[in-house]
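Every protein chain but one is kept in place in this view of the complex.
Order as written gives the chain letters A and B; numbering starts at 1 within each chain.
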Amino acid sequence: MIAKALMKDLLIGLRRTFYYCFTKPITVQYPKEKLTPFPRFRGFIRLVKDEETGRYKCIACGQCARVCPSQCITVKGEGKGKERQPVEFNIDFSRCIYCGFCVEICPVGGLENSSFYEGATYDIDWLKFDIDKLSEDYKKWERTFKK
Amino acid sequence: MWHDLGLALLRIVIVFAVALFFVAYLTYLERKIIGHMQVRMGPMRVGPHGLLQPIADGLKLFFKEDIVPTEAYRLTFYFAPILCLVCALVLFAIIPVDKNFMITRLNIGLLYVLSIASVGVMGIILAGWSSGSKYSLLGGLRSAAQMFSYEIFLGFSLIGPLMIAGSLDLVKIVEAQKVPLIVYQPVAFVIYLIAALGEINRVPFDLPEAESELVAGFHTEYSGMKFAYFFLAEYANMLIVSAIATIVFLAGWKGPVLPGWLWFLIKMSIFVFFFIWVRATFPRYRYDQFMGIGWKIMLPLVLANIVVTGIVMMLV
Partner (left out) sequence: MAVKEEQQFKELMAKGTSLGKVDEDIMRETIRTQDYWINMGPQHPSTHGVLRLILSLQGERIVDTEVVIGYLHRGTEKLAEARTYHQIIPLTDRLDYLASPAMNFGYVLAVEKLMEIEVPERAEYIRVMMAELARISSHLLWLATHALDIGAMTVFLYCFREREMVLDLFEMATGGRLITSYYRIGGVAHDLPDGFLDKVKEFCEIFPKRVQDYDDLLYANRIWLSRTVNVAKISAEKGLALGLSGPSIRGSGVNWDLRRANPYSVYDKLDFEVAVFDGCDVYARYLVRRKEMLESCKIVKQCAEYLEKTSGPVMAKVPKVLKPPVGEVYMATEAPKGELAYYIVSDGSQRPYRLKIRTPSFANLIALPEMVKGHLVADVIAAIGSIDIVLGEVDR
């Protein structure tokens, strides 16, 4: 009764907020500082090249295109057997849902998840990646929006 | 005579400039304090630690499109925000920041504050009614009931201290306090704070503009500068109730060592901090509960306070 009259329940709350007033904020000032995503993070998808030969690891089997739930991958390959290479490989990131199924199903490790995630753009065509753009270093995809 | 007029004008300019500056930076202060209480940082982008944020906000509001709903009653729709802001700003005229520093000294200062504050409510009611929106109307109606009734408790809670101080003149009230009146009138002080929260529509009593229920209450349909007027008026009112509390309960500018105006600002900022602090902590009351608290708990308490004060004064 006395506790109620003295508004103890309210004072507890006030004490809590006052305590946090002097602790360090947890904010990460996003465009200025960025958190590094964990290794498994499913960002934009990259096409991997073999470092020694400079050829794509991809053998254009088309499994990724088939497993893709949003059907945003198109592949066209040339050559037979081990020589088979993609000549066309398009991912439409405006449709991609970043489920990572294509990376998971790839039998040769030809695709990888990059940690790039800043896909917001004024230009939807920018999101339609072709084979050259897909195999670039993902740091080249980073843009700044200044007018 | 010209000399006097010039001096008066100078005072008006200084007081209003300082008041508006404070009001603008009060928004910054609020965002910053609440931010830190919520383990985040508040504005950081505009200027060092976001110090230019109020100016950026002001500019943004100034250049925003001014939208008037087709259903609105134009005259009152335009008039309401101005009424609100003017009522809030003219109150600064009688606040004695220091013994000799105020625009004008009224012998009925406190009465003036209470009466002008009631006129300010009209602005909100008009805004809610003339917007032609149901949400605004509900907000306006709520504030009509809320502010009129809370003005009563606000006034009553000041009566106890007034009986001891023996004057309505704000300067005399301060001068009458050898010991701050909060010592003699703790109940009146608590009730004043609660009533003030209701009067200036702050959490936990921000029902007229309860964001999660009524979108933005009475100013749902306002945009641009007209919205800014309401915004400024709200924060100006917060400063005013803090100033009155300082004068009536904490002995205004009185204090050792430091100059009077600094003491006044320090004491006032304690109240301002308290209002912000409360906003960061509490949920919102429901409309009917809020009215219940006012009429069923605070009114008897405040009346009892007056009676007890009177009896004690007669005996002593």
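Just so we're on the same page, contacts are C-beta pairs under 8 Å (C-beta built on N, C-alpha and C of every residue); 3 or more make two chains touch, one makes a residue touch a chain.
All figures in this text were calculated on a predicted structure; none of them were measured in a lab.
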item: Residue of B:44, B:103, B:138 or B:251 touching the missing chain in the full complex; value: B:138
item: Those residues of chain B which, in the complete complex, touch the missing chain; value: 34, 37-40, 134-135, 138, 203-204, 206, 210-215, 280-289
item: Contacts of chain A with the absent chain, listed as residue ranges; value: 4, 7, 9-10, 12-13, 15-17, 26, 37-42, 67, 69, 97-101, 104, 113
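FYI, only the chains that are shown with their structure count from here on.
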item: Centre-to-centre distance between chain B and chain A (centres being mean Cα positions), rounded to whole Å; value: 49
item: Complex contact set, residues of chain B against chain A; value: 33, 35-41, 44, 277-278, 280-282
item: Residue ranges of chain A touching chain B (in the complex, touch as defined); value: 10, 13-14, 16-18, 20-27, 29
